[in-house]
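Please find one structure pasted underneath; my questions will follow.
Left out: one protein chain. Kept in place: all the others.
Then we have subunit A:
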Amino acid sequence: MSKQQGKGDLGLVALTKSFATFTAVHPLDLVVPQGSFFALLGPSGCGKTTTLRMIAGLEEPTSGRIRIGDSDITDTKAYQRNVNTVFQSYALFPHMSVLDNVMFGLRRRGDKDAKAKAKEVLELVQLEQVASKKPTQLSGGMQQRVALARALVNRPDVLLLDEPLGALDLKLRRQMQIELKRIQQEVGLTFIHVTHDQEEAMTMADSIAVMNAGRLEQLGDPATLYEQPRSTFVANFLGQSNLLRATVNPGGTDHVVTVRAHDTDLEVSREHLPEGVRDVWLGVRPEKLRLGEGGGPNQLRGIVRDVSFSGVATQYSVQMPWGQELIVVQQNDGTARAVLGETVTVSWAAQHGFALDASQDAEAGAELVDDHG
């Protein structure tokens, strides 16, 4: 929790939500800077949607505070908050035209220019030509944009998006990701985007809060989360990771520490090693592994057990002498390809590895990735 909070920043202080039988959100501290595109990322049931609903005022927190700038909004009702939501199911009013839907919020506040403002926003989402239609006459993608327009037009302090692209097909989803990002940059409002899709979060957000089982796992910009995950959950949930069991050797230089994994000494950057831990998981991303000798000490030999070519890259599964299979992704950049059954050397640079406390489950988060589209 930063001490100096900006005037439009959203602050969550020890925000907690417990239901009769379980705690959906454990005390959560978070600051979302004004004007940022912020993602709450996690598997279903991790508490991200509950957090969102508490910010919207649709769910009452068990304890903790919610602040926007200097004002504490914890005890205000949903309709008193200058916070708007784009619902997963869109929740458009079926008995009203698109224009009336978009004007709904402005009218409640008695805005005289409701119509002009609504038309302006409909133009922003490129729907001015369907203003007089009913929502049910529109396609899913169009309804999605109406829902966005209906929230945007009120210029809320915070705009909440609850898996807004979940119901769209893949192609449309990619298109809307770009569109959403463009709109956010254009209007400059704070967006909080709840999603279980790690790729979506990384493409769109300035910063991502990864949640798991009601707790914040890690907060950071997409690159930091990917390059330096601080838990096996983050390492597995955001992309793939190869995790090797290792023990930290004493000593090392200011920059590099050696660890011993399966009778091999391997190097890892000191800044990628959590302090005071001896048993670690040494992690390397599949695309950071190279087939062939890299010149450094980080080399392992194994047998190619699986090759799958996908055009831009080839994915290998290389079996180590102790049975573990490492995933190696090699760009299709003209370098020689390995064949099935071949014995190869796998290498990587010390700064591309990261070490995680070995008391964690190496599989955490991995099984969740494939569950969702």
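Here is the rule we go by: a residue touches a chain if its C-beta (ideal position, glycine included) is under 8 Å from a C-beta of that chain, and two chains touch if they have at least 3 such contacts; residues count from 1.
In this text, contacts and distances are computed from a predicted model.
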Omitted chain, identified by the protein name its UniProt record gives, among "Sarcosine oxidase subunit gamma", "Hydrogenase-4 component E", "ATP synthase subunit a" or "ABC transporter permease": "ABC transporter permease"
Touch with the omitted chain, as defined above, among A:A56, A:V98, A:I192 or A:V257: A:A56
Option touching the unshown chain, where A:G105, A:G214 or A:P229 are the choices: A:G105
Touch with the omitted chain, as defined above, among A:Q137, A:Q175, A:S308 or A:N332: A:Q137
Absent-chain contact - pick from A:F22, A:F93, A:F309 or A:W322: A:F93
Candidates A:S36, A:N154, A:Q177 or A:Q330 - the one touching the absent chain: A:N154
Subunit A, residues in touch with the chain not shown (by the definition above): 56-58, 77-80, 83-85, 87, 89, 91-95, 104-105, 108-109, 134, 136-137, 150-151, 154
